[in-house]
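One protein chain omitted, others in place.
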Amino acid sequence: MFFHRQELQFKSTPDKPDAVFARKLQEVLGGQYGEITVALQYNFQAWNAHIPGKYRDLLFGIGAEEMGHVEMLATMIAQLLEKAPLGITGDAVQDDPTVAAVVGGMDVQHAIVAGAGARAVDSNGNPWSGSYITASGNMLADFTANANAEMQGRLQVARLYHMTDDHGIRDLLSFLLARDTMHQNQWMAAAAELRAEGLEDFPVPSNFPLKKEHRPVSYEYINFSDGAAAAEGTWASGPTPDGKGEFTYVEAPGTTKTVPTPPPTHPDSRFYGTTELPNTVEKIAGAVQDKLNKE
Amino acid sequence: MFFHRQELQFKSTPDKPDAVFARKLQEVLGGQYGEITVALQYNFQAWNAHIPGKYRDLLFGIGAEEMGHVEMLATMIAQLLEKAPLGITGDAVQDDPTVAAVVGGMDVQHAIVAGAGARAVDSNGNPWSGSYITASGNMLADFTANANAEMQGRLQVARLYHMTDDHGIRDLLSFLLARDTMHQNQWMAAAAELRAEGLEDFPVPSNFPLKKEHRPVSYEYINFSDGAAAAEGTWASGPTPDGKGEFTYVEAPGTTKTVPTPPPTHPDSRFYGTTELPNTVEKIAGAVQDKLNKE
Amino acid sequence: MFFHRQELQFKSTPDKPDAVFARKLQEVLGGQYGEITVALQYNFQAWNAHIPGKYRDLLFGIGAEEMGHVEMLATMIAQLLEKAPLGITGDAVQDDPTVAAVVGGMDVQHAIVAGAGARAVDSNGNPWSGSYITASGNMLADFTANANAEMQGRLQVARLYHMTDDHGIRDLLSFLLARDTMHQNQWMAAAAELRAEGLEDFPVPSNFPLKKEHRPVSYEYINFSDGAAAAEGTWASGPTPDGKGEFTYVEAPGTTKTVPTPPPTHPDSRFYGTTELPNTVEKIAGAVQDKLNKE
Amino acid sequence: MFFHRQELQFKSTPDKPDAVFARKLQEVLGGQYGEITVALQYNFQAWNAHIPGKYRDLLFGIGAEEMGHVEMLATMIAQLLEKAPLGITGDAVQDDPTVAAVVGGMDVQHAIVAGAGARAVDSNGNPWSGSYITASGNMLADFTANANAEMQGRLQVARLYHMTDDHGIRDLLSFLLARDTMHQNQWMAAAAELRAEGLEDFPVPSNFPLKKEHRPVSYEYINFSDGAAAAEGTWASGPTPDGKGEFTYVEAPGTTKTVPTPPPTHPDSRFYGTTELPNTVEKIAGAVQDKLNKE
Amino acid sequence: MFFHRQELQFKSTPDKPDAVFARKLQEVLGGQYGEITVALQYNFQAWNAHIPGKYRDLLFGIGAEEMGHVEMLATMIAQLLEKAPLGITGDAVQDDPTVAAVVGGMDVQHAIVAGAGARAVDSNGNPWSGSYITASGNMLADFTANANAEMQGRLQVARLYHMTDDHGIRDLLSFLLARDTMHQNQWMAAAAELRAEGLEDFPVPSNFPLKKEHRPVSYEYINFSDGAAAAEGTWASGPTPDGKGEFTYVEAPGTTKTVPTPPPTHPDSRFYGTTELPNTVEKIAGAVQDKLNKE
Partner (left out) sequence: MFFHRQELQFKSTPDKPDAVFARKLQEVLGGQYGEITVALQYNFQAWNAHIPGKYRDLLFGIGAEEMGHVEMLATMIAQLLEKAPLGITGDAVQDDPTVAAVVGGMDVQHAIVAGAGARAVDSNGNPWSGSYITASGNMLADFTANANAEMQGRLQVARLYHMTDDHGIRDLLSFLLARDTMHQNQWMAAAAELRAEGLEDFPVPSNFPLKKEHRPVSYEYINFSDGAAAAEGTWASGPTPDGKGEFTYVEAPGTTKTVPTPPPTHPDSRFYGTTELPNTVEKIAGAVQDKLNKE
């Protein structure tokens, strides 16, 4: 169950209207790595969790906070749009190139569809998609996904920080940056804790029997490009991070054992794929049979 | 530049046809974490890279291999569909419930659209989307995304392994599992190397000045749910993984400092949003002015 | 701000596992008119509201409840999947047609992607989309959208009710049906209240000056099909619901005043659209000029 | 069957080219509530209708008109683009900031993809989606959806009206405004007629037995936010619009009867979800059995 | 303008209900190459046409017919669903594996969302998308797109023909096959006529000055795979279909002239991309400057 309180975690008020920045801010509200993504991602991971206790509590605890971040961003966007030129005739687009540029750079659906309100879309107006979220049931994989989401998110907020000098916006962004710092740290700590407690390990999923994978290539770096420097990394020789092998390095063309491509398939002729002309007795017989089947 | 050779990295031939498994296998070909995703993700990261040398070489080297995995899966899928019942009348769906079940469980577009061929979709027929890939320019964030992709991918392949006892399919899956093991290890090694070389660190992006973020909440776990066990984790007290702070823990309701929600916005009346009735002289004057503007 | 409590509004536990029903239930979780839609729709309307007070409070009050409904459905789905056959080899799909049918009818991504967990998708596996929600800033339009969403939602839940005889599921559905009854009533009451208070009226938006619309066709039913019974409804004669006119009825072919289609456009030749051959001096001159421009 | 006549319902010619407005106009052509939506929505409702006669005739009659509105908008857009600067070098983007602003604000696919033609997309270039339409078979629900569509549509047209002072465009918009007025009235009249004739009523679907829903919460407003004014509306006390109950009001936190969240699920271990370590004899035995199954 | 008549071009009534086939039929209604696609594609091409007369008349003439095909398919689908088992409890899914298979193979949204009605989706439930259509303004390109659409469409209908032995369905399909035959022929005739009249030619667009393309590779087949048989086709030697050159053949690896990949980019440091450590005086100076800028 969720409860709402009509307060914000942090002040979310711009110094001045800015329709173009409102559009940019949509990225961290409704984009691939925006707040809607993390809010729903953490909650779905919690709902799909198989362990009660601290890990699920953590997911719920941050998940609900992120819903509040969605709210702070939507609130900010509505305020940025409140008095900004939005393309109505009074905005004098024709006469003032600066106004024209604003109108050109804003999200026109902010005006036409939402009447100067926030939307569940990214900075290019793509609607938020359920395919953005990850909740696999495997916590080590999912906490890595979460760490990545917080890294991409903090990166985007950092970029946005340099796209404005409005103090009100920067204040909000500085708060979001700090929370992303926190959450990056938390997912890394939680991933480490899973390993320390023996619940999961690398490679994920760690309890799939290793003998069932084709071990000869489990630690072999086969380089399918011609960049020789790829052999210089710690990923090409030495012990592997999962502690179970040694990296080796081979160059693909010429050295890799390969197998011939299987022959083309010949599905039922009633799919009307293009195939060889029947040129032997057997094939003609088959074609006749197919034809009879089709009658 | 890419070159193609008509060989496969590994044998990709099933023991027998299986249209339902062909559909399931689409997940790791054209799904969110399928081979198309990693093939294009690593290449886009390489094309957007800002450093020549080993990291970019690594991206190119694995990226091209993944294109070959797309090919192995497509080849396998076409063979699984070759002789399987695909719903044509000769398949006797009406009479044999087992055949009916097969036809019910397959991807009907395999038959109708592709004529018993593979498609660029996931196991529910959702087309592959460019929004699945991540290429931000920041390598620590992106290598974490890559590690996650290989974890989710290996997890899905492991699940698929238990959904068939066809030896041909299992052979291919055991090969993919091994390569996912390798690639998980490589991205973890590469992420560690970035940090060891001082190129990036946590929190990502590490060269954003920390003083510009709102530090008082950078390491504070504010629990917005009521699961008390959340306080037991290493994410709630002790040193943070980024080595720059100490975790603290607070419960959200009551203890968090908050601010009032800003008042609702009042954009231009020509957006026809619903607002208060003008009930003072000023408001009426404003409304009249708006009305005049609209004439 | 949102807070989460680890309780549910109502019991959400099935009598027995049922993977096929779990898939169907996704419709009211992640479909066009599912709970994610209404949860985010009401919140976005609140964030975009221009009036403080009861209307916005109502939006926030129901919006947070709907988030809890998302949770109840996700919880139910995870339980329905917990022990159900999900296509792993132990499920004996090959031997038992009933199991095969279950596996055929389930959402395969429930198993492959979510490991027996709920997902942010509809019953066909389409990811939830931000384009499902409506938040225009105009409350009479939006409350009508909300009433519709609750009607479509209750209709789908009613249909689902007849697709199972599991008492646990039916209990949850009976709760959701009751809440949809409540919310239909609330949005209708709120729409009526907006009109009673003079804040909005029909046609929406009511404060757009009617004299600016082309009034001669504002109440004329022009029938573009040949179904004569269309003239029998209260929409074809008598007073209009907005209280501002009288319906009239005309049949389209022959009686409607029309205008000729404008001539085709001739954009810049450098778009290489297909157009007439230049056959007069002027046209040739123009073409030569265009050609020169292109050099 | 549909027939086309090369005429328009109303003059659709702008005074002057305007590529930026052409882009904005795409919203009411190919957006969520654009003319493609209503044209197909009304036709699908007619094709799915279960009653012959006036209601279906009404759907067909308006559905075909809306196809003509799609045409009028496409025609207008092509003309707006005909002579407008579309980013070709002759447009002198570099030298004239106003031209640059136009090119910045237009839909670049209008030029690159359509060669100065209209497209089946919204004002942000999102392709029209079949998920925009609603056709449930229940006419009271669907007519409410239709009323909403006409309200949102008229609202967007009204906003567009204020974004130009081109008389030709405004003429077309004034025509569309009037037709939206008509159609809002018609769907409201038709919804009322369904109720008057006893075919449907609130709550939708009205013939689902009310005793099967959990009646104790059918008229109870549980406020999950802390906005006290929500209790002031007619939706919180007094008779309900469906005439079948009395609204009551409760505040959620503390007063709502709730149930504990069910324990986490434990699906088959071959999905490799993260779960507790086996720490009792029974669990270990189960794990061993699972392991054996996997061999 | 469009007019509707409540008649069908051809009988569209099945012998018996079949929910699984109803789902399959959605492909040619709402799929990539379904009737909605061609109906809107031809109309958009007509609206974007630059020549009055026969070509545009042809587009309008077929476009309106295709709208009628949408109607015939929707009508057929509703009838196929009318009495079919749709998963309600009376359907005895549990007891009868055949019924279970039907329910497994149907589109569950047909029941839950549309109440046994047709939908604007393909056979996997993906909503129809505006991105399916092509209307570029260049008629030779677009008529080729149209020919392709009719080929893919006829191919799919032919496959569907073999997936049923219901005479009513087959009758409708035999009609659609014939119309697709007609339309394939028409678009091929129209493409030939464009060339005969000198309006367009190959390569499209034919009036782009050939000297502006890099002619040395205009007719050179560079084989980037190792299939030697590719050299045997008429596409590898001899005159080219556009009548303007001679095909030549080279094998890519080793023989193609190539250029080095440009060095990686170094965008502004405030995007926080990962880059080399500054290791020279100039770089350090630059970094300092960047840092100052960021303050």
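Each chain gets a letter, A, B, C, D and E, in the order it is written, and its residues are counted from 1.
Here is the rule we use: a residue touches a chain if its C-beta (ideal position, glycine included) is under 8 Å from a C-beta of that chain, and two chains touch if they have at least 3 such contacts.
Computed from a prediction, not measured in an experiment: that's the story for all the values here.
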So one chain is hidden, and I want to know which residue out of B:118, B:177 or B:194 touches that hidden chain in the complete assembly.
B:118
In the whole complex, not just what's shown, which of E:25, E:120 or E:190 touches the removed chain?
E:190
Return the single residue from C:54, C:110, C:159 or C:179 that touches the missing chain.
C:159
Specify the residue from the set D:50, D:83, D:215 or D:266 that touches the hidden chain.
D:50
In the whole complex, what residues of chain D lie against the chain that is missing from view?
1-6, 48-52, 55-56, 87-90, 93-94, 97, 100-101, 103-105, 107-109, 111-113, 115, 121, 124-127, 136-140, 194, 197-200, 205, 207-209
For chain B, the residues touching the chain missing from this view:
1-9, 30, 36, 40, 43-44, 47-48, 57, 60-61, 63-65, 67-68, 70-71, 74-75, 78, 113-121, 127-133, 135-138
List every residue of chain E that touches the chain not included in the displayed model.
5-13, 32, 53-58, 60-65, 68, 75, 78-79, 81-83, 86, 88, 90, 111, 115-117, 126, 129, 131-132, 134, 136, 138, 140-141, 144-145, 147-148, 151-152, 154-155, 158, 161, 171, 174-175, 177-182, 184-186, 188-190, 192-193, 202-205, 208, 210, 212-225, 227-230, 232-235, 240-242, 245, 247, 252-253, 256, 258-262, 265-268, 270-273, 293
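Assume only the chains that are shown with their structure count from here on.
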Quick one: which chains contact chain B and chain D both?
A, C, E
Hop distance check: chain B to chain C, minimum number of steps through touching chains?
1
Duplicate of the B-D contact set - from B-C, A-E or A-C, the pair where over half of the pairs recur:
A-E
Could you state the distance in Å from the CA-based centre of chain A to that of chain D?
26
Chain C and chain D have mean C-alpha positions lying a whole-number Å distance apart equal to 5
Could you say which residues in chain A touch two or more other chains, in rising order?
1-9, 48, 55-57, 60-61, 63-65, 68, 75, 78, 88, 90, 111, 113, 115-117, 121, 126-127, 129, 131-132, 136-138, 140, 155, 158, 205, 208, 270-272
